[in-house]
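With one protein chain withheld, the remaining protein chains of the complex are depicted in position.
To keep things simple, chains are lettered A, B and C as they appear, and every chain counts its residues starting from 1.
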Amino acid sequence: MPGNTFGHSLRITTWGESHGTAVGVVVDGVPAGLKLSEEDIQKDLDRRRPGQSEVSTPRSETDTVEILSGVFEGMTTGCPVSMLVWNRNANPNAYDYIRDIPRPGHADLFYQEKYGIRDHRGGGRSSGRETIGRVAAGAIAKKLLSLHGVEVLAHVIELGGVKAGSVTFTGIRENVEKTPVRCADPQAAEKMLEQVRLARNEGDSIGGIVEIIVTGVPAGIGEPVFSKLDADIAAALMSIGAVKGVEIGLGFECTRMKGSQMNDAFVIDDASIIPDTNNAGGIIGGLSTGLPVICRIAVKPTPSISKSQRSVNMAQMSEVDIEIHGRHDPTIPPRMVPVAEAMMALVIADHMIRSGWIGPESLMK
Amino acid sequence: MPGNTFGHSLRITTWGESHGTAVGVVVDGVPAGLKLSEEDIQKDLDRRRPGQSEVSTPRSETDTVEILSGVFEGMTTGCPVSMLVWNRNANPNAYDYIRDIPRPGHADLFYQEKYGIRDHRGGGRSSGRETIGRVAAGAIAKKLLSLHGVEVLAHVIELGGVKAGSVTFTGIRENVEKTPVRCADPQAAEKMLEQVRLARNEGDSIGGIVEIIVTGVPAGIGEPVFSKLDADIAAALMSIGAVKGVEIGLGFECTRMKGSQMNDAFVIDDASIIPDTNNAGGIIGGLSTGLPVICRIAVKPTPSISKSQRSVNMAQMSEVDIEIHGRHDPTIPPRMVPVAEAMMALVIADHMIRSGWIGPESLMK
Amino acid sequence: MPGNTFGHSLRITTWGESHGTAVGVVVDGVPAGLKLSEEDIQKDLDRRRPGQSEVSTPRSETDTVEILSGVFEGMTTGCPVSMLVWNRNANPNAYDYIRDIPRPGHADLFYQEKYGIRDHRGGGRSSGRETIGRVAAGAIAKKLLSLHGVEVLAHVIELGGVKAGSVTFTGIRENVEKTPVRCADPQAAEKMLEQVRLARNEGDSIGGIVEIIVTGVPAGIGEPVFSKLDADIAAALMSIGAVKGVEIGLGFECTRMKGSQMNDAFVIDDASIIPDTNNAGGIIGGLSTGLPVICRIAVKPTPSISKSQRSVNMAQMSEVDIEIHGRHDPTIPPRMVPVAEAMMALVIADHMIRSGWIGPESLMK
Partner (left out) sequence: MPGNTFGHSLRITTWGESHGTAVGVVVDGVPAGLKLSEEDIQKDLDRRRPGQSEVSTPRSETDTVEILSGVFEGMTTGCPVSMLVWNRNANPNAYDYIRDIPRPGHADLFYQEKYGIRDHRGGGRSSGRETIGRVAAGAIAKKLLSLHGVEVLAHVIELGGVKAGSVTFTGIRENVEKTPVRCADPQAAEKMLEQVRLARNEGDSIGGIVEIIVTGVPAGIGEPVFSKLDADIAAALMSIGAVKGVEIGLGFECTRMKGSQMNDAFVIDDASIIPDTNNAGGIIGGLSTGLPVICRIAVKPTPSISKSQRSVNMAQMSEVDIEIHGRHDPTIPPRMVPVAEAMMALVIADHMIRSGWIGPESLMK
């Protein structure tokens, strides 16, 4: 069973390779009656696209989205929304040198082993460019959620070892886009930027941590025991290339705490029962608690580096050295921010439809 | 869409509540021709069952499994394998005091909010007892995998802040079951045990970290881009109660590394190309690399503690204090070891069938 | 990917073999807050069970259902409902003679070819006894539907070439259970019964047609373009053993009509727009029209007959003659009535949940 479809009640199928004709997505299950235009999608694609700043690859793509179906007179119809982005700045020949030499830290070798063939150009399907479909679909999910009072926001909280200070949700919303590293703490952002420059100058790369916060999720979302909200979030985020860890709430930190410290006590607030603290990160027993959903992902340093690395020429079966001089990002977390938001939004919207919080059929009724 | 089914080519559906009649599982997709008896299942259930040692709850259950279908003359037939365990030592009245008072850190309140009704006895469906079905199904997956050279092993590597020293795979296999804390480093195990006793004496609880290792997975397992091997593992492990984080390979640690440090170089070994190191934890680009799959899960401290905690009486809408004196574990990771192995084995077996490494139909052909 | 799970928002997984330990079903997605007891299930199982009358097999089974999970204090909890029926009157040795000799018209040979092993006793998993799980699950679906004004009713409209006269829905409800052939036209029923007796006396069997009618389905149920209501109904009914055809509304008859005859004109009725006639059988374009859903299934004559037939001894690879003297029904349609109702009810309930007509979570809210 293949793996290019994600979600249940809101379901996306992505397709496309880095240097093929185009990349795209089909989004099925979008409730009818949602106002939707290319601009709604484009603004998130613009946050994802290459060439935005010094922290991203210089590949020049406008990544202009086209909506091909599912929207009629500015409204979704309940039919699948198909979207695509043409690959304009493809430069396939630039990758001839990796046709036979898999890049360390990349999926090249394993695609070759799995399928017996691969589109080697820019990583083909395993390229970060694959996330365009996710971001386009996520933009629809975000619009749908915002109509139901749910907001999804991600930001870089650590980059190259530099940790951001604590920031409020409002602070994130206001500041995260002001710096190319997408860190909402301006002082830390400056230091992170310095780390990015250092790494690039060394022909190396750095990793970091992205935090995703969702406000407004009602209590009781999630489907025990296997499609728990945190299980689906973990899958969604871990499916993004370069992510090596996911944690919810206090995550790994809580393993060193006592139960009496970790448990969120219940209190009455405005006639409803809520947890007094949010150590759990908004999810307990796989169900949302009504407090913000908070999770963090570990993003490895970009595997493409110009420093010399050891690899193997598969055609000649000889060990060789490789330096990767294609266009690539010195660090991934800043560009992963919109991707992480998209995947999170898709999971939350899917579960809100599954739970009946968002009508499965029409916003017009 | 409900959530009690997991997997694709090997698919389990679990059912049952902590103090209901029974708990069980239906396993669909077990290839025909696998020798299978209750003993194969029972040995893992015995590792999971309560009352094993001082680190687990004193609830006394033999947890004897019955296979009700899918096995004929000692062999699986390709038809669904239904298994159940009767709840013998159920003590439902012991839970009357939590009918109206949700326990902090537990799912009680959120089941109530989601469903408008809940079986409050021992947590009902959200109890750790739900994992019996997972472990029973996992035992079949493990047997299937072992026939194909794949071994799954979990161990506790940190408990109550005590970290285990480095241990070899063989060392884990030989030592992990020698101590009730399931830590393969005997010195650390002693200290962990001390932490468990301290916590219990304080009426408190501790958390920890479990590592799961899989050897023998061929390269190329996993289905990009959403059913990547690590995405499915993350979902599987995060779906276990009390898990708050999952990481693969170096996980969060790699966020502080350079690309040149993190990337696993490729070398030729015995005429095949393999990564020289295993920082990636056996998975790159969502595909297995041929090296051991390694991941770790963060397990929160047991939410059931006898220390007084603040909660709310839902019937009276008044804030109250609650002390939980039912039977419970002072720490979860030791008992989670067989559960984590089971979920991991289910994911790996599912993907090996999906990829054609294990025939979907019959081992007899 | 295995095939023992059916449905999406209301999802059943069945298990068990004819002469194994038990047969059963897990029903996932039952909304919380439905009053449910064994009696609700038993009444449909009693209509399905063997030994009811001269038209069914003399195997003596009470088929007493046990609900093992998902119901608390008489109400469903939203957790999976597991049900089983023990096989009491199993007589496995009676089937030794077919261990090596596949019965014509049965799946014996093809299970053997597919799986390399089979439980030959009474057909194992391919036995009509497999439908117990369907009927038990269907009883829940029917109860859920009846709360929402939907009623499902099946009846035999042709048996051994004898056609029933036209009967009203009320007439079916009142008369169908008065005769062992489950035909609501008493005169035709007498003639059908005569055909059954003739066939049995000859050691032969007869087939027939069952019609299923659903009233109260709101307009707009169904999910184009692949999970159309008629597509899912066709799959559900064709998945029942011995069914060789499914038609909706006028079905094959409409192939000889003109468009001007077949089309159902629209009229205004009580301020809503409805089709004036129901040639379409309540489904157009894969969506319910608001008129009764009507379909018919072709049921082949029972393949088990005591007349001599040609087969092959698989062990000796020699052609042999076989007479089947086990307990079997001389005709299937009368006993298929509750099974067809169950499958239809499961599809309709699933789609009403998918479309938001039945809340996915709780009837208590």
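As a convention for this text, a contact is a pair of C-beta atoms (placed from the backbone, for glycine too) under 8 Å apart; a residue touches a chain by one contact, two chains touch by 3 or more.
Model, not experiment: these values are computed from the prediction.
Chemist: I'm checking contacts with the chain that's been left out. Which of C:D28, C:D264 or C:E341 qualifies?
Modeler: Missing-chain contact among the listed residues: C:D264.
Chemist: Of the residues listed, C:L84, C:I212, C:L287 or C:L363, which one is in contact with the missing chain?
Modeler: Final answer for the missing-chain contact: C:L287.
Chemist: Give me the chain A residues in contact with the hidden chain, please.
Modeler: With respect to the unshown chain, the touching residues of chain A are 1-5, 8-11, 13-17, 20-24, 26, 28-29, 32-33, 66-70, 72, 75, 77-82, 84, 111, 114-119, 124-125, 360-362, 364-365.
Chemist: Applying the definition given at the start, please give the residues of chain B touching the unseen chain.
Modeler: On the side of chain B, residues 1, 79, 220, 224, 354-356, 359-361 touch the unshown chain.
Chemist: Go through chain C and note every residue touching the omitted chain.
Modeler: Spelled out for chain C, the touching residues are 1-6, 8-9, 14, 102, 104-107, 109-111, 113-115, 125-126, 130, 158, 160-161, 199, 202, 204-209, 219-228, 230-239, 241, 243-252, 254-268, 271, 273, 275-276, 280-281, 284-290, 298-305, 307, 309-312, 314, 317-319, 354-355.
The rule we apply is simple: only the chains that are shown with their structure count from here on.
Chemist: Going by the average position of its CA atoms, which chain sits the greatest distance from chain A?
Modeler: C
Chemist: Report the inter-centroid distance (CA atoms only) between chain B and chain C in whole Å.
Modeler: 38
Chemist: Give, as an integer number of Å, the spacing between the C-alpha centres of chain B and chain A.
Modeler: 27
Chemist: Which chain B residues reach two or more other chains?
Modeler: 1-5, 8-9, 14, 111, 114-115, 125
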